[in-house]
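Of the protein chains in this complex, one is absent; all others appear in place.
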Amino acid sequence: MNKEQLTALLESVEKGEVSVREAAERISLLPYEDLGYAKIDTHRGLRQGENEVVYGASKTPEQLLGILEHMLAGDTASVLITRLAPEAAAYLEPRVPLFYDALSKIAIAGDRPQGEGVGNIVIATGGTGDIPVAQEAALTAEYYGNRVVRLYDVGVAGIHRLMDNAAVLAKAKVVIAVAGMEGALASVIAGMVSCPVIAVPTSVGYGASFGGLAALLSMLNSCAGGVSVVNIDNGFGAGYLANMINKM
Amino acid sequence: MNKEQLTALLESVEKGEVSVREAAERISLLPYEDLGYAKIDTHRGLRQGENEVVYGASKTPEQLLGILEHMLAGDTASVLITRLAPEAAAYLEPRVPLFYDALSKIAIAGDRPQGEGVGNIVIATGGTGDIPVAQEAALTAEYYGNRVVRLYDVGVAGIHRLMDNAAVLAKAKVVIAVAGMEGALASVIAGMVSCPVIAVPTSVGYGASFGGLAALLSMLNSCAGGVSVVNIDNGFGAGYLANMINKM
Amino acid sequence: MNKEQLTALLESVEKGEVSVREAAERISLLPYEDLGYAKIDTHRGLRQGENEVVYGASKTPEQLLGILEHMLAGDTASVLITRLAPEAAAYLEPRVPLFYDALSKIAIAGDRPQGEGVGNIVIATGGTGDIPVAQEAALTAEYYGNRVVRLYDVGVAGIHRLMDNAAVLAKAKVVIAVAGMEGALASVIAGMVSCPVIAVPTSVGYGASFGGLAALLSMLNSCAGGVSVVNIDNGFGAGYLANMINKM
Amino acid sequence: MNKEQLTALLESVEKGEVSVREAAERISLLPYEDLGYAKIDTHRGLRQGENEVVYGASKTPEQLLGILEHMLAGDTASVLITRLAPEAAAYLEPRVPLFYDALSKIAIAGDRPQGEGVGNIVIATGGTGDIPVAQEAALTAEYYGNRVVRLYDVGVAGIHRLMDNAAVLAKAKVVIAVAGMEGALASVIAGMVSCPVIAVPTSVGYGASFGGLAALLSMLNSCAGGVSVVNIDNGFGAGYLANMINKM
Amino acid sequence: MNKEQLTALLESVEKGEVSVREAAERISLLPYEDLGYAKIDTHRGLRQGENEVVYGASKTPEQLLGILEHMLAGDTASVLITRLAPEAAAYLEPRVPLFYDALSKIAIAGDRPQGEGVGNIVIATGGTGDIPVAQEAALTAEYYGNRVVRLYDVGVAGIHRLMDNAAVLAKAKVVIAVAGMEGALASVIAGMVSCPVIAVPTSVGYGASFGGLAALLSMLNSCAGGVSVVNIDNGFGAGYLANMINKM
Amino acid sequence: MNKEQLTALLESVEKGEVSVREAAERISLLPYEDLGYAKIDTHRGLRQGENEVVYGASKTPEQLLGILEHMLAGDTASVLITRLAPEAAAYLEPRVPLFYDALSKIAIAGDRPQGEGVGNIVIATGGTGDIPVAQEAALTAEYYGNRVVRLYDVGVAGIHRLMDNAAVLAKAKVVIAVAGMEGALASVIAGMVSCPVIAVPTSVGYGASFGGLAALLSMLNSCAGGVSVVNIDNGFGAGYLANMINKM
Amino acid sequence: MNKEQLTALLESVEKGEVSVREAAERISLLPYEDLGYAKIDTHRGLRQGENEVVYGASKTPEQLLGILEHMLAGDTASVLITRLAPEAAAYLEPRVPLFYDALSKIAIAGDRPQGEGVGNIVIATGGTGDIPVAQEAALTAEYYGNRVVRLYDVGVAGIHRLMDNAAVLAKAKVVIAVAGMEGALASVIAGMVSCPVIAVPTSVGYGASFGGLAALLSMLNSCAGGVSVVNIDNGFGAGYLANMINKM
Partner (left out) sequence: MNKEQLTALLESVEKGEVSVREAAERISLLPYEDLGYAKIDTHRGLRQGENEVVYGASKTPEQLLGILEHMLAGDTASVLITRLAPEAAAYLEPRVPLFYDALSKIAIAGDRPQGEGVGNIVIATGGTGDIPVAQEAALTAEYYGNRVVRLYDVGVAGIHRLMDNAAVLAKAKVVIAVAGMEGALASVIAGMVSCPVIAVPTSVGYGASFGGLAALLSMLNSCAGGVSVVNIDNGFGAGYLANMINKM
């Protein structure tokens, strides 16, 4: 149930079309529905403006199926699933309508939203290896109806590649900078634009990258204004936050 | 020079009031002015929408005075200085017009901007000890003309204090959550609102807080959507970013 | 041999039914029995009130069988085994009576205790992914005869799920809070109840969760009273301690 | 307001001595009182069974005075203050009735509770240097009316010192084990008793103790049952939790 | 070539049985022989009193065969190989005379030394899981002709198991304490004996053991005298050092 | 396009052989060519003196093929590929001319440069296990036309092996010191020579080597002059830098 | 009471000069004497062969005086005190006979042992800055009657300084290698001698030495045999252990 649906319900009450008691019951159902192993937050759309997202990494295929069936049986037209393992996707595909992108491990159960997309989110990566994380961010943002521009492999070691795209960056309402290794991309971009930059450190690298720690610390210490950071490899988090900012 | 000033200049050129050559010279001066120990970015207002900020912590009082005098002698009406030590403030006060807040170590040289403030930035802290960092964020946001609501000492150990302020949080366009120790404030707030939450870990705590590391990691791992993180104790960074988002 | 058995033995001596010498011999056998690769603490029931538990992770199936056969051949009716790999369980099952829960890797050799359970231990998890660890705690507590209430998937990002269960929490004699990622669950619960809260960080998460370190530090820095912490993923330790507290 | 006071109030309502409206108002005041820089949780006694405790380390003397005056002006007979710096104590002493223990930095404003103490909490330290933390735990537990037995300087390097006190340990309802350096005390004690052991790592040590990290990790990895851990140097937390368990 | 062989050679020179030139040539060959990928230190027996040991972990089976064939073709009667993978052992076994212990991954190429063993090295482990590392130490010490007493599964959580073996410990010339998890064994033993204790942290454990880091730090911070520490899981290093001390 | 090619082009313009427009177009193509997933820096030879190198670890075989085909179709005679997995090499080998060294995972697509090599780069390793990283450095340096002397297995535990090669080291223009474990090799060599020493920590080791961290920190703290450090296992980086220094 | 004194006592019993009861009482007093804040281990001489040592760092001057007066009033002729702050030394000097070395912070209360010293302990340092720690080791070893040879400032960056002292090292029964920064000294020395090497990392250094962590890890990863490690800056521990080994 989203805000519009709630407003409609309350108007029906006002008009006498729905009894107070019935409305109360429907609203009292809102908080969540309990499957035992999961409490489904069916009115997150109401509280936070977007439907609940299912984190696929730590659930069994059977748990996932249970959650999806429950959600799609209600008012929910589609559900975004992150970090869905290929095996789990293979299990789900014959059982629920499912779009699955193997690179980013993003899936959409139910109807995949279509359309142009609003605003302008630019997603840049330092290298080719950062693309899966960037793609997780991009598909998330597109799922929520945003327009996304991809700017891949523009790492700071070849600064002219970034400079040549200054115009693309300048038009962004929000930029997502995805980089592993030394993670300098976020600082350099933030110095070039006047919009928020969401930095996503990735675990791309080896040795003293320590699984993305080097990029994470680098981004947290950015000397440029307007930068904030999400967890290592958290493309979804960046895409979700960018959606919030882009739609303001 | 900010965007309005630049637009005005270019319109003067269009009208023939200013020669192309003179305009070109003024614009060519933009990149920065070089004091040897510092390269002052006088047109950051143009590129990023806001004037340059001076990081006070690693400069001598004499260097700071040089930078401020140079900036205030130009088009810059006021300069924000962060992490200004009390001794440096005492040195500067008789020499330049200066507002100084000892708690947050924020200073404003030149004219302190006045007025109501736009939008709605809510700044919440977990405890009383987090107030200096929150204040750094608040004064930064207010300096740039934002309306700020302070919600201090609403840590998660007494969750009802936060619940009672749900309405205040619901009206925010962006929330800054400032917390040390376990840093759980950001996650809980993010679950209650539908706007971006900027998480600021603080070094408040002892033992296994490891100077703010515990809060930092906690915030990076937030299981709630819409959270991003800045450096430990980086109130300025949070205020600056909140300003960007709030004004969208 | 547990306290009751020892008391019975000593009473038999007092009554002259058992000679002092025979009693001394039986008691002198108490300390442990030595299998070479393991020294079995057969009178832990006497010293600590509960039979010894076997840590299954670092022993070969053959060693485990040797230990179990030895223990079950004595006064021990059943043995709890933690972190038993599926392969080891498959090896043991045809050889000793064995209950095995694959999710939590808990096994019980010998007679599985039955019955209602005393007191009230509430076990809450932040998410679905934390259930295996919670289940380890729950089965441990139930093995020792405690009543356990499971409250799964009540993480702080949807704080109302927790609030709705305030009454369940209020009735607990001790709460076990199991959470990965940012681990904020323990602090929030501790602020809602007036009983001890045992916090169990889990390795659920990725990137800057660093295998559970983020949740661990978060829980250690809890600003709420009554919280103490066990090792990452140590559901057994939490269940064992909860048993102690619940039976007081 | 504690549970007894609340029950009394509600009984007065039942008897008609207090109007429902007046009772409601008094109860509605419960959540907290807001001093701006602090939200005082005046009914923590109601929710958690004990009055609020003031963390002295991150508040100015003036803020502390404000909080104490406010609390003592209400139903609160006394307030426990932890980590109170000597300077702050010197500022408060002429202004509010104050007991102050410089070693542990524990203070009690208002009436210091007297009397025998109930139950049996044993507090053991590895060395002489751990005594300040142990004393913080001891004074906290005594403040809440518990009987405390001190067993100082019984570190594992001279294991006979601990063995000689086996009888003292055996009588404990809960043990607090306070140790720095290698922190082995908690494991050894837990192997000797059948009650909960609260482990407090301390920052006593140098070099690879890394400010208490070595003791912390050691205690978290205890191979003995019934051990849980609080933050480094967190004597208060241990004393508060021991109080909960001891009174069960 | 060992010290005795060298002395014999020099005596032959003195007696005129070997020319100075020939002796010089044989001695000039001592430093090492170069296989390209390895420089074999054939006179380590001369310098350090023991033959060279081959670290098996980072060499291919072919490289290992080359080294062993070269060494055994000279004056070397046997070679100790550590951390030899089962696959490499299977490759070597048909090609050189080889004793291989799969548990500790210790191998001996050539003649395995026999006999009683001198002195008295006691090797204690905290648990059953530490036995592979202890065995690496034991086989190393036995290879060099030492008498070894094994005392396995005597961890501090059941301190009486250790106490019961006080007499065994008291007779040791040097003790090797092998323990994972909290690593407290070394401190407790060092408080019971008056000989050197070599502490070997192991990677046995999970969660906050961080691959043996907890035990390592614990042992480095031992508050008992006479303890020194080798690398995590370095049973060989402990056995080699114990051999040096035991033979003094 | 390298500097010579650019100079030739500009001379052609000067002579009138190539129109300004055509030259401009060819130069405007320089920055990079965009394959979507990669932006190929075809004029790195111009900017940095050497052709672009392809980091093979985080690209799919298909992406790699696309990049190589594009580059070899232009002015590029050969491309160096680092960290190429054997599976990717097997995919590429039938499709492009490829030299592949499985030990170091270095590949060269196109024509492998031949010839003597200039200058003198000495590459030393502490042990046999460090050879794959050393080989990555050696093949890189040889690819760029340098003369390389290999000095393997000269670790500091047998310091005479190093001393005996003092003359080899003395002739070096630059030394690459490759070592895992304690990483002392770099310091000792730097004390023996008067040329730059590039230190490469490797992940060879176990336990407290923490994946090469011990060697990395050791090398960064070298008390000898002329030492600088590259990432753990970064043989390519060392070889590339040595090439720069050797050709000066 | 040391072993000789105990033997004498028991012989007196045998001869009838001391009654069994009196002897039992004197022995029953052995375990320790309890000052409340400290439990003095007066018969450590009996158990471990040496008198108790007082760790001065975490005790007040008054506590130290109490301990020393108590010990010196008994059979103890002298007491070694480590890490005694200058202020505490100044407090003690007029009250007990005291030798104090300000550089190493070692003090000896009572009679300072004199004489030649037995055996041969060589103490080497990497640099001049490591001397205070080395001196702590040297004075400890000399206090227990060992002969000590000091070899200071022989760090590996000038390897010839170490080579020139090969003969001095060759005569050692045990070597203590004291070094900060990269800590390579221990490995190089261990490759040159055939006796045990006790490695003492020091906190000398800056930046990535992380307070001695770099040297500690380096020494733990030593690729040379016979090396073991004590805590950072733990000169006392090294001297105490060297005494044990040297006297074998």
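Note that the chains take the letters A, B, C, D, E, F and G in the order they are written out, and that residue 1 is the start of every chain.
Simple rule for what comes next: a contact is a pair of C-beta atoms (placed from the backbone, for glycine too) under 8 Å apart; a residue touches a chain by one contact, two chains touch by 3 or more.
What you see is a predicted model, and the numbers here were worked out from it, not measured in a lab.
Which of G:Ala38, G:Val54, G:Ala88 or G:Ile131 touches the hidden chain is settled by the complete complex: it is G:Ile131. From the options F:Ala109, F:Ala179 or F:Val230, the residue with contact to the chain not on display is F:Val230.
One of G:Ile40, G:Ala137, G:Val154 or G:Ala172 touches the chain omitted from the figure, and that residue is G:Val154. Residues of chain A that touch the chain left out of the display are 126-127, 155-159, 163, 181-184, 187-188, 190-192, 205, 207-210, 213-215, 217-225.
Mapped onto chain B, the footprint of the missing chain covers residues 31-32, 36-39, 41, 44, 55, 57-59, 63, 83, 201, 203, 211-213, 216, 231-234. In the full complex, chain F touches the omitted chain through residues 47-50, 53, 55, 173, 191-196, 198, 216, 220-221, 223, 225-232, 237-238, 240-241, 244-245, 248.
Throughout what follows, only the chains that are shown with their structure count from here on.
Distance between chain C and chain F, defined via averaged C-alpha coordinates, is recorded as 54 Å. Looking at chain F, residues 127, 158, 207-209, 213 sit in touch with two or more other chains.
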